[in-house]
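Removed: one protein chain of the complex. Kept in place: all other protein chains.
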Amino acid sequence: MAIEVNEKTMTGLNEECGVFGIWGTQKAAEITYYGLHALQHRGQEGAGIVGCCEGTLRQERGLGLLADVFGKGTRLVNLAGSTSALGHVRYATSGANGIENIQPLLAHFSDTQLALAHNGNLTNQVSLRRQLEAEGAIFQSTSDSEILLHLIRHSKATTLTAQIKDALNQIHGGFAFLLLTPNALYAALDPHGFRPFVIGQLPGGEYIVTSETAALNVVGAKLVRDVFPGELIKIDDTGMQIDHFTDKTALQIDAMEYIYFARPDSDIYGINVHNARKRMGARLANEHPVEADMVVGVPNSSLSAASGYAEALGLPNEMGLVKNQYIARTFIEPTQERRERSVRMKLAAVASIVKNQRVVLVDDSIVRGTTSMYIVKMLREAGAKEVHVRIASPAFKFPSFYGIDMQTTAELMAANHSLAEMTALIGADSLAFLSVDGLVNAIGLNQQVAGTGLTTAYFDGHYPSPIYDYAPTMAKFVATGKVDYMEEPR
Amino acid sequence: MAIEVNEKTMTGLNEECGVFGIWGTQKAAEITYYGLHALQHRGQEGAGIVGCCEGTLRQERGLGLLADVFGKGTRLVNLAGSTSALGHVRYATSGANGIENIQPLLAHFSDTQLALAHNGNLTNQVSLRRQLEAEGAIFQSTSDSEILLHLIRHSKATTLTAQIKDALNQIHGGFAFLLLTPNALYAALDPHGFRPFVIGQLPGGEYIVTSETAALNVVGAKLVRDVFPGELIKIDDTGMQIDHFTDKTALQIDAMEYIYFARPDSDIYGINVHNARKRMGARLANEHPVEADMVVGVPNSSLSAASGYAEALGLPNEMGLVKNQYIARTFIEPTQERRERSVRMKLAAVASIVKNQRVVLVDDSIVRGTTSMYIVKMLREAGAKEVHVRIASPAFKFPSFYGIDMQTTAELMAANHSLAEMTALIGADSLAFLSVDGLVNAIGLNQQVAGTGLTTAYFDGHYPSPIYDYAPTMAKFVATGKVDYMEEPR
Amino acid sequence: MAIEVNEKTMTGLNEECGVFGIWGTQKAAEITYYGLHALQHRGQEGAGIVGCCEGTLRQERGLGLLADVFGKGTRLVNLAGSTSALGHVRYATSGANGIENIQPLLAHFSDTQLALAHNGNLTNQVSLRRQLEAEGAIFQSTSDSEILLHLIRHSKATTLTAQIKDALNQIHGGFAFLLLTPNALYAALDPHGFRPFVIGQLPGGEYIVTSETAALNVVGAKLVRDVFPGELIKIDDTGMQIDHFTDKTALQIDAMEYIYFARPDSDIYGINVHNARKRMGARLANEHPVEADMVVGVPNSSLSAASGYAEALGLPNEMGLVKNQYIARTFIEPTQERRERSVRMKLAAVASIVKNQRVVLVDDSIVRGTTSMYIVKMLREAGAKEVHVRIASPAFKFPSFYGIDMQTTAELMAANHSLAEMTALIGADSLAFLSVDGLVNAIGLNQQVAGTGLTTAYFDGHYPSPIYDYAPTMAKFVATGKVDYMEEPR
Partner (left out) sequence: MAIEVNEKTMTGLNEECGVFGIWGTQKAAEITYYGLHALQHRGQEGAGIVGCCEGTLRQERGLGLLADVFGKGTRLVNLAGSTSALGHVRYATSGANGIENIQPLLAHFSDTQLALAHNGNLTNQVSLRRQLEAEGAIFQSTSDSEILLHLIRHSKATTLTAQIKDALNQIHGGFAFLLLTPNALYAALDPHGFRPFVIGQLPGGEYIVTSETAALNVVGAKLVRDVFPGELIKIDDTGMQIDHFTDKTALQIDAMEYIYFARPDSDIYGINVHNARKRMGARLANEHPVEADMVVGVPNSSLSAASGYAEALGLPNEMGLVKNQYIARTFIEPTQERRERSVRMKLAAVASIVKNQRVVLVDDSIVRGTTSMYIVKMLREAGAKEVHVRIASPAFKFPSFYGIDMQTTAELMAANHSLAEMTALIGADSLAFLSVDGLVNAIGLNQQVAGTGLTTAYFDGHYPSPIYDYAPTMAKFVATGKVDYMEEPR
């Protein structure tokens, strides 16, 4: 029987998260809490920490921001004395998700305990889940992360390390896993390295593995190096052992990490994100210059690109949009009127800056296009004479399967409209996107590894790894004729 | 008996807040909620809305951010159908404050109801409270705002308007009051206009009075004009009547509103705050230029000034510091180690930008100096070769009595140290402040009204109005010889 | 202007509560907590304790049962170290009441603090409140108890004791007040002693004043004596001083305390409540015997009376109804179907006991009659051949004004129906009530003081004290001709 995965499940299953693991310090839980703060941008739906104290793993987790979950009450106190810990921040997907999906997951066995934190998305999760259920497995969450736990326990291998390798070779897609037992901390990255994953060290030598270098900085740790695709790292009281679960690897990190997801102060494979964005802006200026009076970036994510764009053309870079820093969370905004207000609550145009000016509005990406539409409208209401929209990444046409919750293609503006249509819909005087080549060059990763080293499937449909359970849906999508799709040979 | 006010009470009583009042629309409570969002930067301790529905005032309030108080649950639903409303966001003072101090306050009488929202600080509150208690008054809060309610009820005048005027003439200090009854909305500003206060109008003609123009923008209202010092404005179903409770007025708006408190997209007395800050930065560059490779502003409040500084000297304005947008609230940080971590959680230096660079760090102000010290340290750790600190306001030496919670002078760095000492303590290569004249000129308000139009008492000790209950403490402070103090003649 | 008090306010203002005050022990708050447990039957809406620690009064209170408010969390810990304390449990009135009405009330003044706990109802509260408001008073609650605070503060007397006496002489109705300051604990009982109020002593000599002797027993205290009508008692570090605020006193304790409210193990003016109820049952048996197979009491409040009835007639006293001990609180039951289910959830008939039996159902009182109707129905469904209802108190025809929340007369079954009608409505084979004389003799208080010593106004309309603000409504009620009303001469 063919496995059916509809667009709804495709969206719902995806997730973008942040993870942090540490071994060998009395303040493991507290440091994890601080480290997670630097990863909060990667997930705001929920947060959790599992700490190991005197051989026993204890779990604390809750819905909401880190400060809501751990900043008050006794959750952090309950973890005091932990000498190793695992932390996770979870992305807010649209569906109402329960506490059982908040990670790290913690499983109790008669002989051990196992905690797991995951950033990514498995492309064969539906198949695996059905197979495991057929063997009698009972799942406690709807998260795909739990699959790894079952695979490990179902493995016939005789050591935990061998069982983990066994399990890792059965899953596909993008994954950066941290596992904690009372005896060791494990870290594993998928064979394409879709997600960033770094190793750091505290001044005392204690090891940390986490999603971004920004989390190392906040706890005073130094970067050791990035985790490489296919590696399985084990950290215990004897130190760090670097192993690998597969040889068939090829770095293809998700380009969206450089474009939008990662923090500007993080370095990924040696490349600073802010600098990469600035180069994207500069490249965009070269590809699509405009005669204008000023550049205005959409705060905060597009300020780097705007700065690069402005410098390249010698235009003033002005603060024509102000962001309200207190709107981290808003309630559901169902109506059109409310969606517009939601944007107005987050952003305000500064009339005294943009009035009678020709403005180049630089944004990092366009997904559904509604936010861009409202921003252009706000700038015009504030008196802007012209608004030229420049996007510091290519047009977004294909869904993601490796760990980002990208709206179904039905809602992707660039998948359904021509450039001219988009320009009209957004209400801009002109609209232009960075080319895929421009993006790849601006990031500059291709000078270090074979290939581009990047996944740019959102823009060109070249998926670097099989998409398994998603294939039928993708096929239907391609059949519409609006886009090409080319999976890399397995 | 002399009234004794110690430094503790001086600090504790001060507060900075945001207020929003609206009359005559079915969506009064919802609009107030959206408007308050644009004022959240003025207070994060608590929020409240009183709505009037069919002649009855209903109160909803809670501790925490607006989104926590009104973004979930039924509080906003409970106010649905209100045709007028009053909202308030409250500043987080250090003491643990209870729900009873969250405004708007609401008083029930046999003959009417009265709701009150206040932004400011009364300098004769202790005297008034004792006098009222001697007359039998029982206070339900420790907020000075409640005093006005008692004064109104104790007045012998025969109309509410006359009672309000009577009460307003007994209080001193800085105050922007909104009062709501089932019949009218009142707004009053102190004779010196210490706090910003503006009147707006929705497209349908409904009036709004609020703290900043940013709150008008978010709800789609147009600015009518600023409220002027000494005015008492009454809005009811017949329209708006502008009256005044005193003739002895002189605009002396608190300079800190332009420097730090107000949002950059707000206009105060016709001057845009972002532009004023940019001019402060430019003026600072003229007064204290540096030979450097780049300018780095402390996000977010100092980005305008940094931009002005950089443009004036033709230096690149770089994003050398990144702000974590999710650290709105942190728990109490008692130890030195934790205070440093708190800064590191909020800000991160970008090594790939500042490494081996001579950096001009532009900040809006220095209060205790500890934050500046940690930022300089972070920049150096990130490889900055030189760090020159430039403050886009004068040195902060005197306490505030008109509505800002400024740490006791004992903690004011500039009140206790010479420039050389401060430079060393902060660890900067050089340190310089904007002059008071430079500040006044950069804001540019003096071209519009007599005098400077500004209160700069923090910097020069010239208090434009008597400080009443604070006088004994101030005398002790002056007696230390470290600072001069000159109260303007009453 | 005539004061208008409608039936709604008549009902809403009434309340029945429990109070507990203690002076001079390190465990004052903890002992108060235990003592209040023995008074929980007097009020389940909310609970509060004010403790005095090192000269400062601290307040903790919340909605719900004592165990909900103080049994978890830190409220009791926050009061640790208190050397004196005041506690209150509040009756659940029908209206949705806020936290501001939960007692003890606590008022902060520049010169002192004053906490107040009250059991009773003031008959001139509306007049007093309007008068105080006219003098400028602002009320923070809708509770009548706050009036005493304002009267004390408005008094021109020069000592607190004199101010309290001054205030007590201005209020009318039923009241048992406890007041706590950092210097002393005060207790005052109204001139008719409508509510029970006793003084106790711990083995260490520390004084307690509380509503019932049951609260003394639970904390291991001995009864000293009842508080007498018109007394003002002051307890401080020098011991107890018994004073009085009026000489015009006459004991008229509310008969409902013996019939229903007080705990069976409490003694009121030397008479044990269980014994009194047993005598009521016996007297009822003499007045209205039945030929039957067994007596069944409605648990728990009517078990004493049932036992007396059964013994007097030599009938077996059987457990034909079982009470579910876990239904302390149920949610609102609006429909007829749900109201019936609510009774069924609380009580169950035991078929194996009542099947084919002639049952005498003994209950303590009938208010609306619906509960009785459902119980009779349940007994018949369980197979009872005959059900004779015997009520161990007279028919309830008049409202209460001295501190009991008695449903408006519109709902009082006996005020609107003849005995024959009631019998039919309830579905009983016969129905009979105890006579007023029988009640008075069964309680037996008239042998100790002049008059009956009891208020039996519910049954005969003889109100022992003026009803002030309630007079107009009562007049309307009497005008219907259904009942007589005779106020005692003032």
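Here are some notes:
For clarity, chains are labelled A, B and C in written order, and residue numbers in each chain start from 1.
In this section, contacts are C-beta pairs under 8 Å (C-beta built on N, C-alpha and C of every residue); 3 or more make two chains touch, one makes a residue touch a chain.
As the structure is a prediction and not an experimental result, all values here were calculated from the model.
Of the chains on view, those touched by the hidden chain across the whole complex are A, C.
Among A:K72, A:H108, A:R225 or A:K355, only A:H108 touches the chain left out of the display.
Within the whole complex, the absent chain has one touching residue among C:T83, C:Q113, C:Q252 or C:N317, and that is C:N317.
When the whole complex is considered, the residue among C:M345, C:V367 or C:L425 that touches the unshown chain is C:M345. Residue C:S307 is the one among C:S211, C:S307 or C:T456 that touches the chain missing from this view.
Residues of chain C in contact with the chain left out of this view: 34, 37-38, 40-41, 44, 65-67, 71-72, 214, 217-218, 220, 263-265, 267, 272, 274-275, 300, 303-304, 307, 311, 316-319, 322-331, 341, 344-345, 348-353.
Looking at chain A, the residues touching the absent chain are 107-111, 129-130, 133, 135-140, 142, 149-150, 153-154.
Just so it is clear, only the chains that are shown with their structure count from here on.
Because chain B and chain C carry the same sequence, their contact can be compared by residue number, and over half of the numbers here are used by both. For this pair, chain A with chain B, the centres built from the Cα atoms lie 37 Å apart. Computed from the mean C-alpha positions, the centre of chain A lies at a distance of 63 Å from the centre of chain C. Across the assembly, chain A contributes no residue in contact with two or more other chains.
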